[in-house]
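Yeah, one chain of the complex is gone here, protein chain that is, but the others are all in their spots.
Right, subunit A next:
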Amino acid sequence: MSKTFMLEPDLIAAGENAMPDLNNDLVLAKNFLKQQSAATADSLYDHLVDIVQKILTQKPPNVVDNFEQYSWEVKQDKFRPNFDLLNDVYLSPPQLAIVRRVDEMFRLVASKSQKMEEVGEEEQELDLEEEDSKPRIADLIDNNYYFKQEFEMKDMPGEGEGMDEDRAHEAEEQKEIMGEGETREEKPKEPVPPKLPPIPISTWQPPPPIPVERPGQGVNKKVYWVCNLPGESWICLPDLTPVQVRVARLSVRCMTGDLDAEIQTFPPFEGTERNYLRAQIARIQAATSISPQGFFTFGSGEEEEDIDMEEGAGDLAFNPNPFYQGHTLKDLLDTNLTYWVHHGRHILKQGRTLWWNPNAGMEEGLEEEEDEGPPPVEPESGPSLFTPLSEDAHLEGLPAWTPRVSSSLSPDRALVSLRSNVWPGAVAYATTGKRSECMYVGWGLKYQPPNFSPLQLPRPEDEYIVGPEVMEMADPTFADEEAYRIAHLPPPPPPELPGEGEGAFGEEEEDED
């Protein structure tokens, strides 16, 4: 460095002629600092100016401790292109797109409610009995206040979330008969059929397909719409088949957030992620819909109605109880949970809420095959509606629900929240007054105390009927064969031509086969 300094002629002249002088030294030092580096054409002087300027404007705490990083950042800033200087490019804030979409949603809702008002005024005069067709929309904002005491009612990022809305659904009844591919092998035709046992025929028969529950009944009682973000269009989830419920119970999987994603499980799942999401929603809804005892009641609740127990015994309608008065905090917090009941219908092993008798159809249609039919199946029955939570199964000493109080400081305003341990993410709240609601925000995974183990493959069926032809046995040793030969020797013939003896031997061998 000193060399370059020496080479500059004016500096040499200044050093030789002038007396030691403060100003002169300052100029020399400044000139040294202003030397440009060969690589970046940058000088330390400018860099220090930038650093001091940045520190003084931003005033970070204890800057001396990480001065190196600071200097690094100042250098980095120089290599960032400044678009604002080149041309006036305005970069809108990234929230803009979402704000626009939500704004559109708000406008849509506003216009709808305005329309409803106009129609409502006209219809009120025409007929007053139109009320039943109006959708009952849950007051989310109001519920949100209560959930906020313990939980939050925002969207779960990345997950497809289910929102149930009671909307009129006019889908046509779709009965799909799941024909499982029958495997029939064609008999190979060989020119010389050897003596083989008959080709085995598969005796396996697919179990009779369980009919799908109609829309508006059982697991398909409600129709679910989903979207990834509020403001996007809502997508209707398809109806659920019993097979899908049964397969979903045997598998674990994470949702991807894409409704058309492929589901790879064993046993194979029929459908895409939208079907799987629907199955999980149905399972969660069945297991975690809870309310304090007496919150819902059968029938309309205002009068004692004759409950039709014959046809839809498990499909009873229930309504909010107008006479519900609420329970005390202590009762709701009771760890036995006898004051909480299920109001979701239990899904049977069959995959339906109402048991379907597979034998009924068989007996009517095919009376000829009496012996061939499957053994009669025991009718399944689950717990009835409004079973208290105390009946729920425990998981390794862990009760299925954990009650917590929201506030220990102000018990007058506290409310009770219940957290499901079977479906982590499922919660419910109840106040001491007349409010209760339940919600699920989670991964859609059930808690399984011993870890998940996939279904084992079934044992292979026997191909052939086990008989002497296909039985495995030890090969005869030479001694055995020799003994057999000696035992089966033709009676010692009178000494004749040796050719006959050989012929007899050959016949014998054929007999052995």
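Brief remarks follow.
Here, contacts are C-beta pairs under 8 Å (C-beta built on N, C-alpha and C of every residue); 3 or more make two chains touch, one makes a residue touch a chain; residues count from 1.
As a convention for this text, contacts and distances are computed from a predicted model.
Looking at the choices "HORMA domain-containing protein", "DNA replication complex GINS protein SLD5", "Rad1-domain-containing protein" or "Radial spoke head protein 9 homolog", the name in the UniProt record of the chain not drawn here is "Radial spoke head protein 9 homolog".
Contact with the omitted chain, checked across A:P238, A:G294, A:G382 or A:G442, is made by A:G442.
Interface note for the absent chain: among A:E117, A:E396, A:D412 or A:D475, the touching residue is A:E396.
Contact with the omitted chain, checked across A:P268, A:G433 or A:P454, is made by A:P454.
Only one residue in the set A:N23, A:T57 or A:Q95 touches the chain that does not appear here, and it is A:Q95. The chain not shown here touches subunit A at positions 60-63, 65-66, 68-70, 72-73, 94-98, 147-152, 154-158, 251-254, 396-399, 402, 404, 406-409, 419, 421, 424-425, 441-443, 445, 448-452, 454.
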